[in-house]
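Heads up, one of the protein chains got dropped from this complex, but the rest are sitting where they should.
Think of it as A, B and C in the order they're written, each chain with its own count starting at 1.
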Amino acid sequence: MKDFADATVRVRYAETDQMGVVYHANYFIWFEVGRVELCRHLGFEYKQMESEDDTLIVVAEASCRYKRPARFDDILVVRTRVTRFDKRTMRFAYEVLRQPSDELPATGETTHVICDHLGRPKSMPEKYRKYFSPGHSDGSAHSDGKSNSA
Amino acid sequence: MKDFADATVRVRYAETDQMGVVYHANYFIWFEVGRVELCRHLGFEYKQMESEDDTLIVVAEASCRYKRPARFDDILVVRTRVTRFDKRTMRFAYEVLRQPSDELPATGETTHVICDHLGRPKSMPEKYRKYFSPGHSDGSAHSDGKSNSA
Amino acid sequence: MKDFADATVRVRYAETDQMGVVYHANYFIWFEVGRVELCRHLGFEYKQMESEDDTLIVVAEASCRYKRPARFDDILVVRTRVTRFDKRTMRFAYEVLRQPSDELPATGETTHVICDHLGRPKSMPEKYRKYFSPGHSDGSAHSDGKSNSA
Partner (left out) sequence: MKDFADATVRVRYAETDQMGVVYHANYFIWFEVGRVELCRHLGFEYKQMESEDDTLIVVAEASCRYKRPARFDDILVVRTRVTRFDKRTMRFAYEVLRQPSDELPATGETTHVICDHLGRPKSMPEKYRKYFSPGHSDGSAHSDGKSNSA
């Protein structure tokens, strides 16, 4: 039962810069794609947590280490796991793996505060906590299927 | 009394692609910078029209013609004018002028529908119509001053 | 034998704006995802045309009509076809179809000039012309498989 989710992205022309490689800020967008996929993998939709339960996972800190460039049309897997969870804050870790070689263009971490839509800190609603408890995962093929269109 | 507003943008590294020039979709973002600057030039703040009067100028059509490339660190003036206005729809025209040469990397047009925050079409509130009436302009230095930080 | 290719994208949080819907400029980025996927579907890789044959399909005009909003996490199919081809210029048409309903958030067109990496117009190399000749398509499952990670 895996504790991570993989989202696949293919590098877009728009994501390159004149250096001929991916512009570094795009990795943070992919990390978000990874978080959303991890929620799906864990058993819920991030958008529903926002719309139905007024619960947002707001970024408080974000960091990325760039190890090798990614390039236009590369297929990258964004592997995302929860590395810390309490009622009010969360941390995620990311690995960006180029396919099929599994080279590692980048790794990153983000720290988050649980907030309502007005940005006021709150506790994660009870109904979602179980998804982030150690070892929880439904690892559904359903989620894996969707992970390719992230 | 000029019927257009100029917003100045400097091309960001993030806005280039591996061709070594500005990625084409960015011009539509600059057109929006131009619209917001034109509102300011005409005498009101777009954000207040949204927040205080629940009036959004929603894009219904957008087009751009690319004549020559713009490059990293170029200083570009986005010259924006209203080319059509009625209570429910508007059209804007744009010229992107490289400084200091006034070369024209691109021109464009956008058509808009006036909507509320739920995307429902509505009429432009009376208080804003005057700003778009033919020939209206306050051309304040205030507006010109701000135009450089768009 | 279909004359179009479908690329699937899932709307990213980064692609929304404060209106709560997809920011309009992002559709042009998705059109590019669609073009790249169409090349793959037709039997070649756009990146190889660039790197090995110094042939770029440079955007000369782009337009989009917005019919209904797309939202965060929507799954969208970008359906792309060639609507005009001659040695030196090309035109593509796009439909953005929300899944599973096939609602049509947007349609668009782009016109292109064939250039080398210095932006000088050139003719499409002989080896690629066949791919764009009327009716050509290999419609390979290979291409369809890749289309989901665009």
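Everything below uses one rule, namely that contacts are C-beta pairs under 8 Å (C-beta built on N, C-alpha and C of every residue); 3 or more make two chains touch, one makes a residue touch a chain.
Not measured: the values here are computed from a predicted model.
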Which displayed chains the hidden chain touches across the whole complex: A, B, C
Sole contact to the chain not displayed, among B:V21, B:V36 or B:M124: B:V36
Where the missing chain touches subunit C, by residue: 13-14, 16-21, 23, 25, 72
Footprint left on subunit B by the chain that the document does not show: 8-10, 12-14, 29, 32-33, 36, 45-47, 72-73, 75, 146, 148-150
Sites on subunit A contacted by the missing partner chain, in the whole complex: 19-21, 24-26, 28-29, 32, 56, 58-66, 69, 117, 119
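Simple rule for what comes next: only the chains that are shown with their structure count from here on.
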Two chains joined by the most C-beta pairs in contact, as defined above: B-C
Same or different residue numbers at the subunit A/subunit C copy interface, by half rule: same
Copies subunit A and subunit B - rotation angle from C-alpha fit, nearest 5 degrees: 180
Centre-to-centre distance between subunit B and subunit A (centres being mean Cα positions), rounded to whole Å: 34
Contacts with two or more other chains, residues of subunit A listed in rising order: 13-14, 72
